[in-house]
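The other protein chains are all here in position, but one chain of the complex has been omitted.
Lettered A, B and C in written order, each chain numbered from 1.
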Amino acid sequence: MGPRIVGFCCSYCGYASADLAGRQGRTYSPGVMIVRLPCSGRIDVLHILQAFRKGADAVFVVGCLEDNCNFVNGNFEAKKRVQEVKDILDALGLGAGRVEMFNVASNQGWRFPRIVEEMTARVEKLGPNPLGVIADDNR
Amino acid sequence: MKSGSGIERLFERGRFVVTGEIGPPMSSDHAPVRENARFLKGYADAFNLTDNQTAIVRMSSLASSVICMEEGVEPIMQMTCRDRNRIAMQSDLLGASALGVRNLLCISGDHQVFGNQPESKNVYDLDSIQQLMVFSRMRDEAKVWGEAELVEGPKVFLGAAANPFADPFEFRVTRLAKKVKAGADFIQTQAIFDMARFERWMAEVRSRGLDQEVHIMAGLVPLKSVGAARYMKNKVSGMIVPDEIIARMKAAENPKEEGLSICVEQIEHLLTMEGIHGVHIMPVAWERKLPEIVERAGLLPRPTP
Amino acid sequence: MIIGEQKPFKEIVRNLEGHETILVAGCRSCVAICLAGGEKEVGVLAESLRIHSDLNDLGWEVGEATVERQCEKEWVRELAPLVEEVDCVLSMACGVGAQIVQEMFPDTRVIPGLNTSNMGAPEEQGIWSEKCGGCGDCVLHLTGGICPMARCAKNLLNGPCGGSQDGMCEIDPETPCAWDQIFQSLKRLGRLDLMEENIPPKDWTPSRNGGPRTIVKSSAVLTEKEKRAREGLD
Partner (left out) sequence: MTLPPGSEPVTMSSSSRPARTRRPVVRGEREPTGRIGVFLCRCGGSVDGRLDIESVREKVSSMDGVEECMVMDFPCSMESRETIVNVIRENDLDRFVVAGCSPKAVEARFKSTAQESGLNPYMVEIANIREQCSLVHNLSEATSKAGLLVEAAVAKCSLLVPAPHHRGRVESEEVLVYGNGMSAVVATDELVSEGAKVHLVLPFSPHRLVFNYHDGIRPGHLEDMRDRITDSDLVRVHGHSSVERFEGEPGAFTALVRSSEGAEEIRCGAAIIAWEASEVPSPSLNGSLVVTQAELESIMDQGRVPDRTVMITLREEDTYCPERITHIEALRNAIRMKEMDPRVQVTIVARDVLAFGLSELDYREAMSRGVSFIRTEASPLITVGDTVKVRVKDLNLGEELSIETDLVVMSSWTQPYDTGHVAQVFGTPVDREGFFIPTQVKLKPTASIVEGVFLCGTGVESKTPSEVVLEARSAASRAKAMVSSKMEWGGAVAEVDPESCSACLTCIRSCPFNAPFIGETGKAEIEIGLCQGCGICVGLCPSRAIQLYCYTDGQLGAQIGALVGRVR
């Protein structure tokens, strides 16, 4: 299935761009699981940490293009939350690169697979999340 | 030799060192210091010049130390943490060393509420242990705190105070050890009246080998009256005056004489105590009695450093 | 309010060394409001510690609890059943709260999760500035409502020093000169006369320099008789 990656997607743009990618038949790694949020601003540091604790190899958050958020500044808030998680991941030694914020427009179906590619490449570089490996071993 | 001071040389030669105390005056007149120095010269190896003792404004310990030196008396300059931050402390140490002061006693200092400037702000940028750390580094590595290098480090023999009578008792030796670790060369203790407790403390000091690392001088205050004894028992924190001493002073026909006798007896006892390298005699407001005490204790003449 | 900020994660982890069961204890008051030690921060830190433990096979058990005010014994007492289960409490309150937790649970080690900084106020979302020096002898009526104790780097009482330039303090071009602000404020208020007078040396006894302070409002203190009477009723 490839690396386990969670993508938190805002309903308006991130999720829509994945929908469009799907309808356009643009394939990407099946290890990517999307969690739909009303706005990327709903993302909580805790959600991302929970995903990593459960063993996610990478997490990305997708919001609308900057200055184009349906909720004015939700995507900027999300960017700050992602930065908070980056700092924590660095402190934990997991690597800040495992989490990233992306901004797309709803009609950019081609962007979604690129985002997945980018995150997959990062996991290849950083290696799998040790917590996922431990969890798999224990099961 | 770290400093070449007189008492350092005496300690090095294994001599039993005697120090006294000269209180700087509440005056800009140098004469009182000079007169005291002249009078006491030869009765002790060095004299502490207190630093605004009990937070009462007096002539500075540095100036007083220099006046003593002019009279041929070796000073031990005291420096409290109360009134200076680390900038002033380091600067004053450089100045003192430049003027020839070779002994410096690092102490926290009495809180200002006890003196005549109770409204003042205190500093305590450093505590006495940190002060020792900073000063020993200046001397040994020629560096101010931080990394900046000194062209010439201060030459100074570093003293510290120790109080075996404060609480918690079980920490008291550890605190001494910390001071030794921080760089203290010699220790002057709080005035001893409770000799039993002091012995217990010294036993612990010896068991940790601290007496091998630092020169411990026992502190003594000759009692002038039973009132003075009671005052020290009740009003001065960190002092223990046993009831036997008070009873003995009370029973005495001549309390002053009795006070001196107690002090002399204590010195005689301390001379036999392992790990004690000297005594520090503080005849508070009774400075002129020092020669008599030293003579009766058989500590004269004082050796040439 | 009291302003604090979380200690670096690595420092917290270092300080927790040797402990296995940890209660991360937050406070809903000042430190929650300054986004340092409320339930959210407790949750995030606890989850981070769990990940740290899993990654390093430490076997830590990390619990979370947040009380209304950690600076009051009655609230802290509520932690008792949880503290019993752990060998250490990581307090996310200010230094006051951490001390009260230790006082209430003298046999359990308390480790501070925050650095307590000052008494201040939010300038805007996410920015807090020190405002009060807590000197115990307020002079705001003389200084145009601006505290020179907290906001002047030198605690000066008689106007800006030579380091005041264009309204800024010499220590840092981002820091406003408190005395410039005082001057502007008194000017607006038409009370520059207050700056003409020399303020004499300050009495620092009501401040920290007089030793730790205790405020007694005797009308609120239960007398011994009252206490006995209440015990009798119990």
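Following the convention adopted for this analysis, contacts are C-beta pairs under 8 Å (C-beta built on N, C-alpha and C of every residue); 3 or more make two chains touch, one makes a residue touch a chain.
Only a predicted model underlies this, so the values are computations on that prediction, with no experimental measurement involved.
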Taking the whole complex into account, name the chains on display that the unshown chain touches. A, C
If the hidden chain were put back, which of C:E17, C:E124, C:D166 or C:E197 would touch it? C:E124
Which subunit A residues would touch the chain omitted from the figure, given the whole complex? 1, 4, 6, 11, 15-16, 18-19, 21-23, 25-28, 30-31, 33-39, 41-47, 50-51, 54-56, 67-74, 77, 81, 132, 135-136, 139
Please give every residue of subunit C in contact with the chain that is not shown. 23, 28-29, 32-33, 35, 38-41, 43, 62-68, 74-79, 81-82, 85, 122, 124-125
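Definition applied: only the chains that are shown with their structure count from here on.
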Could you please state the distance in Å, as a whole number, between where the Cα atoms of subunit A are centred and where those of subunit C are centred? 37
How big is the gap, in whole Å, between where the Cα atoms of subunit B centre and where those of subunit C centre? 39
Residues of subunit C that touch two or more other chains sit at none
Considering subunit A alone, which of its residues make contact with at least two other chains? none
As the complex stands, subunit B meets subunit C at residues 111-113, 118-122
Spell out the part of subunit C that touches subunit A in their complex, as residue ranges. 8-10, 40, 43-44, 47-48, 50-52, 54-55
Please give the residue numbers of subunit A that touch subunit C in the complex, ascending. 45-46, 49-50, 52-53, 84, 88, 91-94, 130-131, 134
